[in-house]
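Have a look at the structure that comes next, please.
Here the complex is missing a single protein chain, while all its other protein chains stay put.
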Amino acid sequence: MNDDPRGATAPPPPGPRNGPAVSRPEFDALFERVRAWGRWTPADRGAWNRVTADHVLRATALVRSGTVVPMARPWDTAPAPDNAKPALHYMSDLGDTETPEPSTYKDFVGADYHGKGVSHLDALSHIAYRGRLYEGGAARESTGAGGARFGSVSALGPLVTKGVLLDLPAVLGVPWLEPGQAVHGMDVVTAERALATRIDEGDAVLLRTGRFRRRRERGAWDLDAASAGLHVDALPLLAERGVALLGGDGDSDVRPSPVEGLRSPVHTLAIAAMGVPLLDNLDLEALSAACAEAGRYEFLLVAAPLNVPGGTGSPVNPVAVL
Amino acid sequence: MNDDPRGATAPPPPGPRNGPAVSRPEFDALFERVRAWGRWTPADRGAWNRVTADHVLRATALVRSGTVVPMARPWDTAPAPDNAKPALHYMSDLGDTETPEPSTYKDFVGADYHGKGVSHLDALSHIAYRGRLYEGGAARESTGAGGARFGSVSALGPLVTKGVLLDLPAVLGVPWLEPGQAVHGMDVVTAERALATRIDEGDAVLLRTGRFRRRRERGAWDLDAASAGLHVDALPLLAERGVALLGGDGDSDVRPSPVEGLRSPVHTLAIAAMGVPLLDNLDLEALSAACAEAGRYEFLLVAAPLNVPGGTGSPVNPVAVL
Amino acid sequence: MNDDPRGATAPPPPGPRNGPAVSRPEFDALFERVRAWGRWTPADRGAWNRVTADHVLRATALVRSGTVVPMARPWDTAPAPDNAKPALHYMSDLGDTETPEPSTYKDFVGADYHGKGVSHLDALSHIAYRGRLYEGGAARESTGAGGARFGSVSALGPLVTKGVLLDLPAVLGVPWLEPGQAVHGMDVVTAERALATRIDEGDAVLLRTGRFRRRRERGAWDLDAASAGLHVDALPLLAERGVALLGGDGDSDVRPSPVEGLRSPVHTLAIAAMGVPLLDNLDLEALSAACAEAGRYEFLLVAAPLNVPGGTGSPVNPVAVL
Partner (left out) sequence: MNDDPRGATAPPPPGPRNGPAVSRPEFDALFERVRAWGRWTPADRGAWNRVTADHVLRATALVRSGTVVPMARPWDTAPAPDNAKPALHYMSDLGDTETPEPSTYKDFVGADYHGKGVSHLDALSHIAYRGRLYEGGAARESTGAGGARFGSVSALGPLVTKGVLLDLPAVLGVPWLEPGQAVHGMDVVTAERALATRIDEGDAVLLRTGRFRRRRERGAWDLDAASAGLHVDALPLLAERGVALLGGDGDSDVRPSPVEGLRSPVHTLAIAAMGVPLLDNLDLEALSAACAEAGRYEFLLVAAPLNVPGGTGSPVNPVAVL
């Protein structure tokens, strides 16, 4: 057991469970297959347009026990192999600035939040493939110092929908998936059955790999070198089901990438082709325990990103209500 | 009509509607009257401990139409009379940093969020009166460069409860309350009746003064000089009702302060005496319209602050579901 | 007398002293006249290439009394009419973070330093005219999220040369130049004579308008609305003399701009045409007093910007040694 995530053990070398390899033409065919452009208004809300008022009503009706479970990991100011750009947190008032009474305590928070350290949402402006954002616009033309003019996080607003936890370690009876292990479309179907749930249109799908349990027990490691996540072969299934949001305790992509010449193929398919925002680096350990206790892996999910005009995403603390 | 909030008109001079004046001994008596220390575990969750699983269930059962309304105003990087510490938003990747595909777009967000410019939550470590935080600990001893050791926003976690919008301009048939106008306990009762709602234990009470409508039509002004908000005489009522959370489109306090030698008496009573966190600077214009359309001023409210250990609060985008 | 720069008086309306007006074709002819492209290697050191080792030797030989005078105004975290983007300063360690002994005290500094609030250097990547940087490259192609690939402040390095203080208020026997008052080429020649100095090749020219004396006595004002500074008709003289660096207590440009459709014509001529970096917002009050006492307006000047690769400038504390 290693309390200091910086005293990290190396991840195991990715084995055959990472593949199969996918060529670039195969990937491009996948991209075309799942591409959902020109379908919704407003376009930069992408697949969140699937979540109608009816979906919201059905999601709130899922609540049984009133248990509330947050998913944001602590704002992490300590550098680590999986926290290359530590978040900032400084006190700006320690009760010694303003007078008279009351004394006030204030702080500054800041983060270059994309990466592996901060629980955050990726908006549709975060990823471009072959120079094009979701819906086909040229990324270079729609982004500047003021941020994104298409696909901003403020165009998304909050999401209230049904959440489904794909708790793979629970399904497989292991403490965690090993870094580098791919989750395939077939595994998703198996998990649905084992967890007695079903991914429907407009749902938010959260993949638990057990990253944060492994991190606590084995120390932090470089997730870019090896992390469990989805293989691209799972995306057609998720596209058919019509998911609105995809997320997990990693960043959804299995790494190393099985796709030739492409770092983040699941990001590319989900965001740029399907218009599906991603939730990265969620701590799903408490949610896993709550679902196990409830015997249900479905719940009301609320994700309310900060309202940053031009933002490519936002730090966020998604909430499950069981 | 003034599109540029910096080209601000001065607020009208606060008239007799701001008072009555309250002496410091009278305030201290009020403080004792509403003080709720030693009542809950964990103590630094304060009045949020009132929100049990049953409250959550009843709150989710309030949802009728599935309409989702966010309350965060846009992340504001422009200085203005009511935005003295502009928020930061910088692009950190414009698709030109990483290779190979996909290209990625990233940004940095940061804010010294207390003040009048950012929609945010005040945790219980934000305010101390006579050197003492809620529950009586010495503020100086419990705060350092690493933040608050008592009353951190991460001790609060998210809140899911019934929200009540006290839409004063709707009640009074005016576009907004004038800066400096006080809302009294009697006004709260009147508003409840007019809006056919009732503030119960564990509820979140949101006061709309029409600030952002006035800002859009008249320009921004210095809210520290004059802003509509609660007079301290409303706090005993809110304490009796057992509110969990108080918020609004200002910062809850009427300004100038009617209390001798005290800048923020409502902050002081709510946070330091009652253990009630505050939500400041919410844009409630859309919620007002949605409530008017629905003919109901009650809803499911979800507020999920960032999980900042030691944080004295957090930027937040609270969500109403009607 | 007004101690609070925020309680600012409005600047006087710019009178006839601001002109004469300059048409855009006249400006473009000026641009061509002073343009110094293709002249130096490395190109992005621009006119600093004029400062040879001989100049350095002559500059150090100017020192007579050993008096050292810094020019940076205090790092200003308070918003004001001339400080729209307040600098950041937060304590990151208050002796309570590390153990064992010694205890350490640390802080974070940050600034979006261009503007009117921070004493800073403008590198050659700061300004483009008609889409072109100094030396003719397309600005859009040479700048990205990583910063400037041409004209970075790290390409400049430090400058050690002769400094000349053009102390206009001293010459004119006034406490300061009124906001909006233009300094013409003829005024520069008059000042040289009155101050018994001469601007030579490789020199750094500092224009004192008395801004910070006026700020302390009258309060801060919006320098974009009106500030004393150079009229573009002074630039041919400075170009002929071969200045290496231009700076002052404002940002060198008289405002309002006398040039049709151009906000910052002196910036444009100095940086984009002549390759002359600028020093903005220096507090020259102490230097003025020291020069008056010494009876000399020439000195050794050292300006050592931070070594920021890709930076468009840098906060800086230039030093005069008399």
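The letters A, B and C name the chains in turn, as written, and every chain counts its residues from 1.
As a convention for this text, contacts are C-beta pairs under 8 Å (C-beta built on N, C-alpha and C of every residue); 3 or more make two chains touch, one makes a residue touch a chain.
Just so you know, these numbers come straight off a predicted model, no measurement behind them.
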Contacting the left-out chain in the complete assembly, out of B:34, B:56, B:71 or B:91: B:91
Absent-chain contact - pick from A:92, A:119, A:181 or A:252: A:92
For chain C, residues in touch with the removed chain: 52-57, 60, 63, 65-68, 70, 72-75, 88-95, 98, 100-114, 119, 125-131, 139-140, 143-145, 147-148, 154, 157-158, 160, 261-264, 267-268, 272, 300, 302, 304-319, 321
Interface with the unshown chain - residue positions in chain B: 88, 90-92, 94, 108
Hidden partner chain, residues of chain A it touches: 79, 84-86, 88, 91-97, 112, 144-146
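Criterion: only the chains that are shown with their structure count from here on.
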Intersection of the contact lists for chain A and chain B: C
Most distant chain from chain A by Cα centroid: C
Whole-Å gap between the CA centroids of chain A and chain C: 47
Intercentroid distance (Cα basis), chain C paired with chain B, Å: 43
Residue list for chain C, restricted to those that touch at least two other chains: 88, 91-92, 94
